[in-house]
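Sharing a structure with you now.
One protein chain omitted, others in place.
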Amino acid sequence: MATYTNNELITAYVSRQIRDDDLCFVGVGTNGRAFTLAVGIPLAAARLAQMGHAPGAAVYWGNLLEPDLSVIPEHFTQDAFTQWQAAACPPDTGVKCDMLARRKFDVSFNSAAQLDRYGNMNITAIGDYRKPKVRLVGSLAQPEHFAFVRRPILLMDLDARSFVEKVDFITSAGHLSGGNSRREAGLGEGGPSLVVTDKAIFDFAEDTREMRLKSLHRGVTKDEVLAAMSFVPLIPETIPETEPPTTEELAFIRNDIDPHRILLKV
Amino acid sequence: MATYTNNELITAYVSRQIRDDDLCFVGVGTNGRAFTLAVGIPLAAARLAQMGHAPGAAVYWGNLLEPDLSVIPEHFTQDAFTQWQAAACPPDTGVKCDMLARRKFDVSFNSAAQLDRYGNMNITAIGDYRKPKVRLVGSLAQPEHFAFVRRPILLMDLDARSFVEKVDFITSAGHLSGGNSRREAGLGEGGPSLVVTDKAIFDFAEDTREMRLKSLHRGVTKDEVLAAMSFVPLIPETIPETEPPTTEELAFIRNDIDPHRILLKV
Amino acid sequence: MKEKLTTLEKALSPIVSGSTVMIGGSLLRRQPNAAVRQLIRNKVRDLTVLSWAGTTAIDLLAAADAIRRWEGIYVGLFNYGLAPNFRRAVESGRIEVRDFSETAMVARLRAAAQGMPFLPIRTLFGSDLAQVNPEQIRTFDCPFTGEKLQAIAAAEPEFTIIHGYAGDKYGNVQWPVVRDTDDMDQPMAAGAKRLIVTVEKIVSHDEIKKQPSLTYIPGNWVEAIVEVPYGAHPAACDTMYDEDDAHMRDYLARSKTADGVKAYLGEFANALPDHAAYLEKCGGLAALSALDVKGRA
Partner (left out) sequence: MKEKLTTLEKALSPIVSGSTVMIGGSLLRRQPNAAVRQLIRNKVRDLTVLSWAGTTAIDLLAAADAIRRWEGIYVGLFNYGLAPNFRRAVESGRIEVRDFSETAMVARLRAAAQGMPFLPIRTLFGSDLAQVNPEQIRTFDCPFTGEKLQAIAAAEPEFTIIHGYAGDKYGNVQWPVVRDTDDMDQPMAAGAKRLIVTVEKIVSHDEIKKQPSLTYIPGNWVEAIVEVPYGAHPAACDTMYDEDDAHMRDYLARSKTADGVKAYLGEFANALPDHAAYLEKCGGLAALSALDVKGRA
C-alpha cells in the first residue's frame, strides 16, 4: 500500500475533479501554506490531470491563458511570471473578467479566511466591516468565481476559526441561506461545489445546499473533523475514505510535476 | 495679388479654424473629389496649421493618433496606411470611439450626401429608408462627430441635391429643428459649426441655428450660391469675401505639404 | 490543448441558411473572402450578417443573394466607392438593413464580450438610426444620475468568421507588432459564440508561446482554424499583401449588372472546388506574390 503525504492525496483527488477541456482558474501569490493551497496544489493537480485523463484541460493563471505547465517556474518572483510561456496573455485583466462573466470557466480554486455552512466565503474583513478586528485583502475576483464558475473547489485546512456558522462578511455569495436563496438573490448556477481540506472532503447537499461530509482521509475520524469546525455539517450514514492516489499519480507528482517539492512544499 | 485655386483657398481657410493643441478627426478613403474634400484638404489644412499658428494641433486618422503629417503617404493603398508612423495606434477602433464619447475631439471634417437648413446630415439612404432610391454607406462615426465634437466642419461642394430643406434620413443630428431642439433631444453642445464649400462659407445662427451665409469666395455672387441650394439660408446685410490665402500659406501648401498635388488634386 | 485545425468545408458546414453570422475585418483589411466564397459554394441563403466596416465580403454575399438582413456601421468598397451588389439588394428591398453608428456597434460587441444584454451610450439622440430601430436601441434613465441614456442590445451572432495573420493548430491567432489596428476583430472574437478563424499561415505552438501577448484570439475561444493563404483576396491583409486593384476593377465592372456579377461568382466561387482552385484561377501563388508588401513576415 503506497504511502503518500496529505498534499499528494489532495493533489490527486483534485486532479480527478478536472475534466478534459476544462478551463481552470488558479490564483497567484501568497506564501507558505497559503501558497501551497492556492497555487501549488492547483497547478500540480491541473498538470496531473493533463498528463492523465484530461489532456485538454487548461489553466488561466494571473493573466496567462494556458501557461506551459510542463515547465512551472521554480521561483515565484516577477521575472519568472514575465518569462513564463503561454498560449495567450491578453492586454489587460479585463479580458479574464469578461471570460468569467461569460461563464467560460469550469473550475476555480479558492481559499478563504472564513467559510460557512452554506459555502459563503469571506476574504474581506473579520468583525465589523467598518472597524474590523482584522482587515483582510478585499475581494479580488472571488465573488466572480462563486457567481460564474461552474464548479468552484475550495482548498482550506480544517480549522474552527475558518469553518464558521456564519461568515462576518459575505465577500462571495455561495449558497447564501441554502435552498433556492441563491437563485432568488439573482445568481445563476454555480457556487462552491467541493471543499477539500487536510482532513476530509465536503460537498453541498442538493436540496438544502448545506455543507456535507463526503469522505474522510485515511486515518482521520469523524470526531477529529467535527472538532475542527464551528458548525456541524450534514453527515451521511456511512462515510467513505477519500480515494488515495495511485502509484502512477504519485510517480507523476514526484518525478515530473514537483521533483523539487516547490509546489507541495508545506 | 496672389492667384490660388479653390482648394488652396479652402485649405488655408480651414487651417485657420484649427487652434493650437486641437485634436482633429480626419476620415479615410473614398476617391476623386470626395477624397479631396474628406481627406486631402483636411490633412493639408491640419499640416498647414501645424507649420504656422498651431504647432500643437494633432490629427486622429484611421486608427492612427498623431500620424507624422510631415510625411503624408503619396499612395493611399493599405501598406501606406500600415507603414505610416504615428505617436500611437490603439488596439482597436473602440479606443477612438471612447475618445469621441469623452469629447476629446475639438474638430472633425465631415461630408454628406444631404445636408439641411439646420445642419442635419444624411449618409445613409436617399428616399425611403426601407426601400431607398439610393442606398449609401451607412453611418460610420458621423453621428458621434455631431454629438460629441466641439466644432465639426463640413466640407462639401455646393449643390442643390446636397443642400436640401430637409434630409431624407437624419444620420447625424445637427441642430435638428433649430433653437433648443438639439438640447431637448438629449444632445450636448456641438453640432456643425461651419460649412465650407467651393463657393462660400456658412455658419449657423446663434439663436435659430439656421444655416447662414458667412462669406463668399472671391468672384462668387450671392445668386450663384442660392442657385446651388434647395433652401434659402440666412443672409446678412453685408456679405464679406472669404479671406484669401497668404503667399506664405500658398508656399507651404505648394512646396512642403502637397508638392505633387496628391491631396488637392481634383 | 485541443487541435482545431481543419478545412474550410468542415469549418463552415454548421452555417446553414437562416444563420446569423458576424463577419470580421474592416474596409479592405482582412475581409474573410475565402470563407465567404465557401459559403457561396455552400449556397447558404437568408443570412443575418453583422459587420464593422464591411466591403468585399458583404458585397460578395449580397451578390450571391445570401443575405436577408445586415447590421453594422458601413458597407461600401472604400476607395472604390459604393458596394454595387449590396446597394442593388437594399434598393430592391431584398436586404433589410439595421444601421448602427460606431459607438453603438462597439457597445453591441463589448456587451457580448462582457456577457451583458446591453451597454449604454448617449450618441444617437435625435438620429433616425435610433428612431427606426426601437428593438435594439432604447432610451432609459441612468440608475445614478437619472440622465437619459441609450441602451444598445448586445450582438449575439451564432457564428463569427475572422481572417487573421498567423495561428497555430490549437487556434491561437497572433497579430504582428506593427499592423493597421483600425478594426474590431478582437472584440468580435471575445464575444463570439462559435468562432471560425481563417489565417494566412499556420505556425508552430512554440512560435506562438514565445510572445503570448501577440495572441489576440486565444485558441480557447476558437471552434475551428483554417489555413488560407491570400484568404482576404481581392482585399488586403495588412503587413502581408495589398488589395488587388486589377481584380477589384474587374469585379466592379462585372458588378454593373446582376447577370454580370453572377457570371463572376460562377467563375470565382461556384465553379471552383476550393480555395486552392481559387488561387490557381487568380494566377497561382507566383502571380499573387506580386501583391506582397515589403516587410512581409
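For clarity, chains are labelled A, B and C in written order, and residue numbers in each chain start from 1.
One rule holds for everything that comes next: contacts are C-beta pairs under 8 Å (C-beta built on N, C-alpha and C of every residue); 3 or more make two chains touch, one makes a residue touch a chain.
If you're wondering where the values come from, they're calculated on a predicted model, not measured in any experiment.
For the chain that does not appear, the touching partners among the shown chains are A, B, C.
Annotation: of C:G18, C:G93, C:P117 or C:G266, C:P117 touches the absent chain (contact as defined above).
In the complete assembly, the contact with the undisplayed chain comes from B:R103, out of B:R16, B:R33 or B:R103.
Where chain A meets the omitted chain, the residues involved are 28-31, 35, 62-64, 76-79, 81-83, 89-94, 96-97, 100-101, 124-125, 129-144, 147-148, 169-173, 176, 181-182, 185-187. Residues 21, 23, 56, 58, 64-66, 68, 85-91, 95, 98, 101-104 of chain B touch the missing chain (whole complex, contact as defined above). The missing chain lies against chain C, touching residues 114-122, 138, 140, 142-145, 147, 149, 151, 153, 177-179, 181, 210-214.
In this section, only the chains that are shown with their structure count from here on.
Judged by the touch criterion defined above, the protein chains link up one after another in an open path, with no loop closing it. When every chain is represented by the mean of its C-alpha atoms, the one lying closest to the mean of all protein C-alpha atoms is C. Ranked by the number of C-beta pairs in contact, the top chain pair here is B-C. Once the centre of each chain is set as its mean CA position, chain A and chain B turn out to be 58 Å apart. In terms of their C-alpha centroids, the spacing between chain B and chain C amounts to 29 Å. In terms of their C-alpha centroids, the spacing between chain A and chain C amounts to 40 Å. Among the residues of chain A, those in touch with two or more other chains are 91. Within chain C, not a single residue touches two or more of the remaining chains.
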